[in-house]
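Only a single protein chain was left out; the remaining protein chains are all shown in position.
== subunit A ==
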Amino acid sequence: MEAITQLKNLIGHHFNVKNFHKYMINNEISDIETLIKYCRLDNTGQRFNLWRLFFNIYSIEDTIFEKIGKLTKTRETYKQLEQKYQRSQEVSSKTKIEDQPKKGPLGGPLGGPLGGPLGGASKIKTSTQNPMEDAELRNEIKKDVERTYQENQFFTNKKVLQILTSILFIWSKENSEISYRQGMNEVAASLIYVYFREALYKDEIEKILGASDEDKQILLQFNSWEYAEADIYTLFQKLMNEAQHMEMFRPNYTEAQKIKLQSKKPSAILTRVSKIQDILLKQVEMPLFRHLKLLQVEFQIFLLKWIRCMFTRELHLIESFYAWDAIFYDFYEQKTETLFFVDCIAIAMILYVKQPLMEMEDSSQCYQRFLKYPPVSNLPALLEAAINVRAILLNQKSSNNLDDQNESNQPSIYSDKQFNSVFFAQPTDKIEGVDAQVVKISSEKPQFKMKGDEDLIYKDDNSIEKTNQNQQKFFNPLQPNKIPQQQKSQQQSLSIQPQYQQQQQQALTISQTTQSNNQSSITTNFFDSSLSTTNTKTIKTQFQVEEQAQQSKKDKTQATVKNSISIPIQQAEEMFNTLEETLKFMKQFKDNSNQQDLLMKLTEMKDLFDTSLNENSQTTKQQQINQQDDSGISSKVVGFLKKKW
């Protein structure tokens, strides 16, 4: 008990009974989206309980008793795991949590369908334990646990250290293919911290005024200190296994190691890193993408850390939980397979330091910027940026899956919910659930999109420059106070480039019209290669323009590209070869600074053709759709290229 009091003093008491009723008993969670957006979820005193909801430890349809039933089940599962590995415990079990007899009406048959979210007892098989290996693993974990946030007194507490060690050990044994990897300690430590801020102990519950005996019983079953270790483990396990965060820790095994471990999986983190760099960032911010590519900046140098710890090191530990709120909520709301919002935040963070990056001239300067990330003074603005990034990327995805969506209409997971195609992007007229006090944080409050806020939509070519200026202000971390407040919310979204804005416009279109109006989205989205490249006219136009450019600007190109390109895809391959030759040729003149830009553009084009060649043989349906919009797309392509050249 003394230990508990000590811990309480360190992190305070944050449980909120009123909100417990609201979210856990009445299942009224309509305001949490707004709270997350404004970085206010902490105030609910129900963060851990909500995280459990986000990871489907219980569902929003469950009654409070069903929830308790599910929790009880996970605690039993954990108890079994604990016993399974107890033999190898070198530490005495003095500190271990005593089993609580589950009595009363709450743990009983009221539990409802108890489809054990942990996968039930089937996972528990007779383990082949190697004492040497276990000791090594324990030692490795111990080394890191003893240096996990040790500057924070909370994490020096014995009880906390013991829970952290046990959770990591048991999880690593259960997932021996990956086992313990550095960074997991920080993820687990964060969960412990969040749990303890809202945990209740018996005496505390007794003192709650106006709570009936039944209420007290419920609270004891739900947020009791007694269940800390089991409950934290369960959430950690969900995060690692269900949301596949464990893949971010999978070592890059050699082929031989893979055979030995009977694993075929590639290192998911490297795949993800290159996706962020080469696909996502390219979609969102072409100039920065190019710049970093030319400097040969390798994103894995910093993204490994960002992704694995989900920004606990870049943001302040406490602040990073606000990012986690958004990440987990997105996972819950969008039913994504992985924590996709992590990618969005990573991109937003890269954009946040865009200005200094653009001025840097070698990769090591960039690494320094990324590895020593500047303090983020306006987290809601960063999240907002990430939300916008998400809207763009999601839109890309939905365009690619056009056919599927047309056929199956809506995914069934949305059947009993209001369709919400873009995370947070569904504008709300009023800020629900945020009281006046919360709204008062306006000094740092970012501008959020409101319904009918047409300003967000890019309309006028002439406004591009203005857009860019605003944009730079918005993302200048060195002058965080200069973030535009109210007026000219116009270009507050991420817009930086024309094609970018068009994408965003499209994102809004889709989110507002749901799916009824896919045609219009195609017309605007010329930049989506998978769609536009099936269009012969597009290819033709691009070749013509490119050819002109080459002749007028360089005159170095061999004259193999023919002027008459009435022929479609079959000959595109030939042209593609020519383009490749040209590229090679150009590379010899790399030293000329103008050439680099040209090179970059040609590389882009090459990629475009590459995709087109691959996809052309497969798609016919899309072609039909596209042909209706031929003129729209090709004129845009011409416009785009003219601008560029």
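As a working rule, contacts are C-beta pairs under 8 Å (C-beta built on N, C-alpha and C of every residue); 3 or more make two chains touch, one makes a residue touch a chain; residues count from 1.
Methods note: contacts and distances are computed from a predicted model.
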| item | value |
| --- | --- |
| Protein name, per the UniProt record, of whichever chain is missing from view ("DDB1- and CUL4-associated factor 13", "SUMO protein smt3", "Ras-related protein Rab-1" or "Proteasome alpha-type subunits domain-containing protein") | "Ras-related protein Rab-1" |
| Residue touching the undisplayed chain, where the options are A:Glu186, A:Glu229, A:Glu242 or A:Glu285 | A:Glu186 |
| Residue among A:Phe15, A:Tyr38, A:Tyr78 or A:Tyr149 touching the omitted chain | A:Tyr149 |
| Hidden-chain contact residue, picked from the options A:Ile11, A:Ile25, A:Ala211 or A:Leu270 | A:Leu270 |
| Residue ranges of subunit A at the interface with the undisplayed chain | 140, 143-144, 147-151, 181-183, 185-186, 251-252, 254, 267, 269-270, 295-298, 300-302, 304-305, 308-309, 313, 359, 361-365, 367-368, 371 |
